[in-house]
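Input: one structure, supplied below.
For this view, one protein chain was removed and the others were kept in their places.
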Amino acid sequence: MAKEVNVGLIGTGFMNVAHSFGFRNCWPVWGGECKPVMKCIVSRKEETAQKAALEQGWEEYSTEWREMVKRDDIDLVDICTPNFCHVENVQETAKAGKDILCEKPMANDLAGARAMLEAVEKAGVKAMCGFTYRQVPAIRLAREMISSGELGEIRHFRAAYLQDFIMEPDFPLIWRLEKEYAGSGALGDIGAHITDIARFLIGDIESVSGTLETFIKERPKEQPQGGTKLKDTAGGSEYGKVTVDDAAIWCGRFADGPIGTFEATRFAGGRKNHNGFEINGAKGSIAWNFEDMNYLDYWKEGEGARQGFRKVLATNEETPGFENWWPDGHIIGYGECFVNQMKEMMDAIAEDRDPEPGFEDGVKCQQVLEAVTKSHEEKCWIDVQDV
Amino acid sequence: MAKEVNVGLIGTGFMNVAHSFGFRNCWPVWGGECKPVMKCIVSRKEETAQKAALEQGWEEYSTEWREMVKRDDIDLVDICTPNFCHVENVQETAKAGKDILCEKPMANDLAGARAMLEAVEKAGVKAMCGFTYRQVPAIRLAREMISSGELGEIRHFRAAYLQDFIMEPDFPLIWRLEKEYAGSGALGDIGAHITDIARFLIGDIESVSGTLETFIKERPKEQPQGGTKLKDTAGGSEYGKVTVDDAAIWCGRFADGPIGTFEATRFAGGRKNHNGFEINGAKGSIAWNFEDMNYLDYWKEGEGARQGFRKVLATNEETPGFENWWPDGHIIGYGECFVNQMKEMMDAIAEDRDPEPGFEDGVKCQQVLEAVTKSHEEKCWIDVQDV
Amino acid sequence: MAKEVNVGLIGTGFMNVAHSFGFRNCWPVWGGECKPVMKCIVSRKEETAQKAALEQGWEEYSTEWREMVKRDDIDLVDICTPNFCHVENVQETAKAGKDILCEKPMANDLAGARAMLEAVEKAGVKAMCGFTYRQVPAIRLAREMISSGELGEIRHFRAAYLQDFIMEPDFPLIWRLEKEYAGSGALGDIGAHITDIARFLIGDIESVSGTLETFIKERPKEQPQGGTKLKDTAGGSEYGKVTVDDAAIWCGRFADGPIGTFEATRFAGGRKNHNGFEINGAKGSIAWNFEDMNYLDYWKEGEGARQGFRKVLATNEETPGFENWWPDGHIIGYGECFVNQMKEMMDAIAEDRDPEPGFEDGVKCQQVLEAVTKSHEEKCWIDVQDV
Partner (left out) sequence: MAKEVNVGLIGTGFMNVAHSFGFRNCWPVWGGECKPVMKCIVSRKEETAQKAALEQGWEEYSTEWREMVKRDDIDLVDICTPNFCHVENVQETAKAGKDILCEKPMANDLAGARAMLEAVEKAGVKAMCGFTYRQVPAIRLAREMISSGELGEIRHFRAAYLQDFIMEPDFPLIWRLEKEYAGSGALGDIGAHITDIARFLIGDIESVSGTLETFIKERPKEQPQGGTKLKDTAGGSEYGKVTVDDAAIWCGRFADGPIGTFEATRFAGGRKNHNGFEINGAKGSIAWNFEDMNYLDYWKEGEGARQGFRKVLATNEETPGFENWWPDGHIIGYGECFVNQMKEMMDAIAEDRDPEPGFEDGVKCQQVLEAVTKSHEEKCWIDVQDV
């Protein structure tokens, strides 16, 4: 009989829906020793909390997150609040001795991220950082191919996370566009993902040199609308300053020798969630992008006149993270990544080990992003460990 | 407050997992007036039934489907048994006055399908035939584009449903390869899907001419293994005759003028679930295949030197069937089609209307397949209405 | 020192430009024992002939094709006239004892094609039929893979040659749309190409069943414009009947066991010259289309979780027909196929052997097309050898 793990989730924005999808389907799909129970969801507003609980299937709701995290019948706290709340959320939860799943990026700055890591280390609780893309079967296959040496010595990494959702000049000044709440713009939001993927697949980044750009400097201030979707967002007649980057580009050198180019932008027209990369090794190359997340393009040396990038449809029982899903050729989507993520958290609890990626990964990622910012300011290469 | 619809599901094979996924996520994703409750799952073997109930989250289980369909607290019966059981399952359920969702294809032959239709019409219950692909947002978008006239008069349909899972000569003689249980082979299993898609998008098929082929005539008889996956299947040392088609190809003429080519095969190496089609109209063309199910390739006339097939990523709020899923660019997969399917069934109940596709669609599809078989036997074109 | 082969070309339409390109570059690219000399080009109108000679680099021009083919200093006659002239052109040339390259399709009907074959056999001259696509390196690679057994026993062929250039209802009634001059429509023009490719790669077709369609029944009669391009074509106010097919679809059974679907249409919006096919064998699959003519998609069995269709860029020294072109990755185009075609003709002369494809291939192709037409008329399967 599986052990039940009671979950409390803080936040009722879009991430609540994705994480609830993850918890709901985790055990039916994957089974395992630990089974999440959707115990309690929290929002400051009672009406919002109640609605989310009903819709997503949480047993209870609450308006007091500090109380919730202390409840004896809560085992795991899932933090889906805006970045700037993470530090306090984590510190209180760790103090209460509960395991943690926290959305990325860690905090608004490196100091905050380090405080979070310190809190969970001191408390001895398990903590996972929500870099969901590590849960994509094709990416886990990529890692397997690299760590096994199948691709040989890695030489190149080139990644671009491209979106276009704020290209319209009258798109409002949401919290993600204000430094005070979001810390940074495309860099921290989506640049964080490619940085984590780079670290997951290739290893630590030693030094970086890049530049940031804000194409639209002022935007209409947001009018509160409710709802969890972007379309529920509207701007008023008053304008405010965009204080984060719209786009970031940088070059990096990895500790083990590879070199890489990185780009994160919300101004690539036509790219909706194009989180993509290519990696070239001495014996093979791979390429991937989220919009075709079930495929891993793969080139293998030594095939002579039969060589070519093959579209590996990573939907079979040999692909890590797909074993319990559908028959081969029956693809999965974004939601399934959260199902896989929750399985990793459950397995970590069952096996009494740290989940992957942990808060140390979150801190190291933030360190790279801060080095990029510093490189932009100082117009030179920055050693990541000096940040 | 949503009205609860109690569901009983018969069958514990692979389709149980997919349908359970559909019921579990239907209301959290789509909301609506009716909310499915996973009440009872049925298998002849108690152990199997109990295991499925526990794993997939059904409140109860049973070993007696005839009893289950009569229970007062069951509103909807979902039939996930092998084809040859469908007629009896449906007749009993209809007699009990319960609404029905039945997996495709309808029955092993046209007579059976017609008996099923008669049963539900007589009983006045709602009945849906499980052609899941109608629930793919990109396909619903395709239909919208055709029915609105956006593509102009349709001229061509070319479809091929390609799989490769029985290419190995020692793949065992599973029930799907015996006429007695499956009715037909690739024709009825996957040819049914492209036929239904053709009818959904373009309309009725008037006449067909085709041919069937069985490439591997004998296979090792299956040894019972348990489990819901193909890998759980193994062959013994005794051989039996394959009595269904491995592949079917045919040409067809549609009632409204278009002409089309059709192919269904389990011998297309490298194609896992390549259910694909292209449609050419006077004003536009579209192409789709399931392995990239979130995309609809679209060519539009009148774009001069800017023309070209565009990859429409059908993942936005304007795309029917995607409205309540994720932000644009965050794709969905096979499981989500079942979530959408259950929503259609719930909406039909809420609105007291027939769900789409109904049993009449199932009968008309079977009629086409039977015409193809007859064309193969008589080596000439067959009028579908004459079958 | 290479032996010079003096060429006379009849016709000054578009094919003259393509063939001249072929002759001009043949020897500089491929070298070889025989070197074509662009001796004389023929048109009924002196002005046209003179212009073509000047522009394309022919040493002389003539208005009398019957005289030209008899000249002692002409070794090879290249026939680029409309289909309905081929029989007479070939008969006279063969009688004069000259080798022949004749554009496809052979003639307007099977009887004519057979007469052509008889003429060259009787005269003992070499004769090549202009199925240019056999010269594409990727297709020659495909053939190598099939004939060597690399793809195993072949089961499926599916081909569609898609164009859209006559979709506009006011596109004029050019000679290609009149049975008297063209013999048939899409069937003979582009259906001939996929039929020849099928025969080249897989072998003879035993029986067929298909249907033809003419979507636009009347068109404005053409006003003579001069020029070699479609844009130079215009319609007047008087209308005439379209007497050929706009589209043809058929199923076929090959002598060696495979089954196939075929389609030829000029009404596939967005497809400019989409001559494409896929072949599935027991050990591998390949796919190709002319718009990406340098690629051969290839799936190979036995690659487990690394399997997938690979995009083989057939641009290397191991690919037959590419050896003397550019460095790997530097693609070739349509014109280069004619360069390769002329090399095959030159090699045949040098080696005193029949060029490939010969007139027998042309006749066999025409036989298949005539069987399709008969199948359309009689609404049943037709044995190709009975035609």
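Think of it as A, B and C in the order they're written, each chain with its own count starting at 1.
Simple rule for what comes next: a residue touches a chain if its C-beta (ideal position, glycine included) is under 8 Å from a C-beta of that chain, and two chains touch if they have at least 3 such contacts.
The structure presented is a predicted model; accordingly, all values stated were derived computationally and were not measured.
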Option touching the unshown chain, where A:L54, A:C85, A:M167 or A:V387 are the choices: A:M167
Among C:E213, C:E278 or C:E336, residue touching the chain not depicted: C:E336
Touch criterion as defined above, residue of B:L141, B:A192 or B:A268 at the omitted chain: B:L141
Contact residue for the chain not shown (choose from A:N289, A:Q307 or A:Q367): A:Q307
Residue, one of C:M293, C:V363 or C:I382, that touches the chain absent here: C:M293
Absent-chain interface as seen on subunit C, which is shown: 14, 17-18, 20-21, 24-25, 27-29, 31, 55-57, 163, 165, 229-231, 271-274, 290-294, 313, 315, 317, 325-336
Touch list for subunit B against the chain that is not drawn: 141, 295, 298-300, 304-314, 316, 318-319
Missing-partner contacts on subunit A, residue numbers: 155-156, 158, 160, 162, 164, 167, 209-211, 213, 215, 247, 249-251, 253, 259-263, 265, 267-271, 278, 280-285, 299, 301, 307-309, 379-381
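Just so it is clear, only the chains that are shown with their structure count from here on.
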Gap in Å, rounded to a whole number, between the CA centres of subunit B and subunit A: 35
Distance between chain centroids, defined by C-alpha means - subunit B, subunit C (Å): 41
Subunit A and subunit C: spacing of chain centres that average the CA atoms, whole Å: 54
Multi-chain contact residues (two or more partners), subunit C: 299, 307-309
